[in-house]
Structure formats: structure tokens, C-alpha cells
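One chain of protein is taken out of this complex; the other chains stay put.
== subunit A ==
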Amino acid sequence: MAKYSIQVNGKKHEVDVLEDMPLLWVLRDIIGLKGTKFGCGKALCGACTVHLNDDAIRSCSYPISAVGDAKITTIEGLSEDGDHPLQQAWEKFVVPQCGYCQTGQIMNAAALLKRNAHPSAQEIEQAMQGNLCRCGTYNRIKAAISEVAGIPNAASK
């Protein structure tokens, strides 16, 4: 066990946990932020995606000991009222089915647009390939990201 001070959504949190506890479980179990989901625990599905500074990371495979003073952003901190342009586009295209993967999808897409505001259809697909959706909402995800990126709908191949 060790004490860590981490910054999540602009707030400092002191936690006393196992050194190898993945950030995911610190967020969910210790801090109580449940918007970040558990899907595989092995960096294979993207459900747990959060931002470490500006980068999308898989929090299930990122130990608390590696976080340091980086700024963590979760879905709860992505925008004030869930009104990030991507969240609005997600609502416009009614992207979710069960919804479970969607916070991870949105966080991943937000990091993509931060480093590349106008990705091509192919860049969107490449960037999003680590995020699984078992309900199969990929086409609407592409439509929503394309809209925010101002490119033609990436769903047409």
C-alpha cells in the first residue's frame, strides 16, 4: 500500500492503495467516478479510456504509481454538462445502444480530435480500433466524429 496524490478533473485526490492498482479501479472504487467502465482489464476494449494530460490511455492497464502529477480527465470532467461537441453529436445521431462502451468511445474520440482536428475517415478508423462496441454502433460513432471533424461521413467506404 502507498499514498498517492492525483489530479482528476481538476480536483486533487489523496488515495492509499496498492502500488499496482490500475487507475481504473482507483477512479471507480476509491474516488467513486463510475463513468469510466471495465470491459476487459487488459487494454483490449477501450471501455476504460480516460485522458492522461492530452492522451487517451487505457486506465485498466495503467498503474496508479505511474500517474505522478499528470492531469487525469474522465468522462465526468470532459465538459460542464455533458455538452462537449462530441457528446452533442453523440446525442444528435443517437449513437448509444446499451451505452456501456460509449464513455470510452467519446474519451478516445476527444483525444483524437485534440491532436488532429480534421482526421480522415481512415484516421478515424485507425484511432478508434481499440474501442470495442458489442452492440455494433460503429457507423453512428463514425458519423458523429465526422460531423465534429467537419469531414464527410466516414461510414461510406
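The working rule: contacts are C-beta pairs under 8 Å (C-beta built on N, C-alpha and C of every residue); 3 or more make two chains touch, one makes a residue touch a chain; residues count from 1.
One rule holds in what follows: contacts and distances are computed from a predicted model.
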item	value
The complex's invisible chain, by UniProt name, from "Isoquinoline 1-oxidoreductase, beta subunit", "Anti-sigma regulatory factor", "NitT/TauT family transport system permease protein" or "1,2-phenylacetyl-CoA epoxidase subunit A"	"Isoquinoline 1-oxidoreductase, beta subunit"
From A:Ile6, A:Leu52, A:Leu113 or A:Cys133, residue that would touch the chain that is not displayed	A:Cys133
Absent chain, residues of subunit A that touch it	1, 17-18, 20-22, 25, 28-30, 32-42, 44-45, 47, 74-76, 79, 81-82, 87, 90-91, 94-103, 106, 124-126, 128-142, 155-157
